[in-house]
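Removed: one protein chain of the complex. Kept in place: all other protein chains.
Our next item is chain A:
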Amino acid sequence: MTTTSITLAETPLLALVLRRADDALILGHRLSEWCGHGPMLEEDIALANIALDCVGQARSLYDYAATLDGRGLTEDDLAYRRDVGQYRNCLLVEQPNGDFAATIVRQVLASAFLDPYWRAMTASADPTLAAIAAKAEKETAYHLRHSAEWLIRLGDGTPESHERTQAALDDLWPYSGELMESDDAEAELVRAGIAVDPAAIRPAFDATVAMVLREATLTAPAAPWRQGGGRVGRHSEHLGFILADLQYLQRAHPGATW
């Protein structure tokens, strides 16, 4: 049997675009799992909205990645035909939704990075990335505001909500560092003015998180250890199940049009 899987020759720019695209798709996928099961109707709508923004960002980025690849692939080839080892998202976004507190903590950590990141990327020397960033930063500003407001409500709500939220923070905190990691290939793009150094976003991330946690009466864990590996395709056990769901129809009917 022939495989439907593809592997890309990742130039530094293509690798960067895939990282951002995979972060957006997997986070959007996780958020979309909430649809119809949220704690209130308004939140069903809000989480679906954030998920839609993420899927939309992923589509623009995959489209660009397919152009860079140059073999005539489509956004769907990139989303539906790469295996776990080819996915470049950080581990944070593939973590399960858990309870609403875990979803909100994951979102705050992701958005506290992504929002300033995309704002900085609007100055990219790559016009396509600058255009994608200009659209994304408007969306991420809302994602950060919405999730941070919830984190404050949950942290400074009832004893139960405080306890659940602190536990979620303790669980997810070790995954936040990976957002700000980069490698030599990315450093090359930074020098060329195409990419922003993720490490340079650290002060903005720290300031946002510190402010929100203070208002939420939550404590940042002192965990010195850090999880990573997603950028080179070493994922948690969760991603395989996400892709099994996401890719099932495309894999079962190779070459079909939907």
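Here is the rule we use: contacts are C-beta pairs under 8 Å (C-beta built on N, C-alpha and C of every residue); 3 or more make two chains touch, one makes a residue touch a chain; residues count from 1.
To be clear about the criterion, contacts and distances are computed from a predicted model.
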item	value
Complex member absent from the view - protein name from UniProt, among "Monovalent cation/H+ antiporter subunit A", "ABC transporter permease", "1,2-phenylacetyl-CoA epoxidase subunit A" or "3-oxoacid CoA-transferase subunit A"	"1,2-phenylacetyl-CoA epoxidase subunit A"
Option touching the unshown chain, where A:Thr4, A:Gln86, A:Thr122 or A:Ser161 are the choices	A:Ser161
Where the missing chain touches chain A, by residue	25, 29, 32-33, 35-45, 48-49, 51-52, 55-56, 58-59, 62, 75-76, 79-80, 99-100, 152-154, 156-158, 160-161, 164, 242, 245-246, 248-250, 253, 256-258
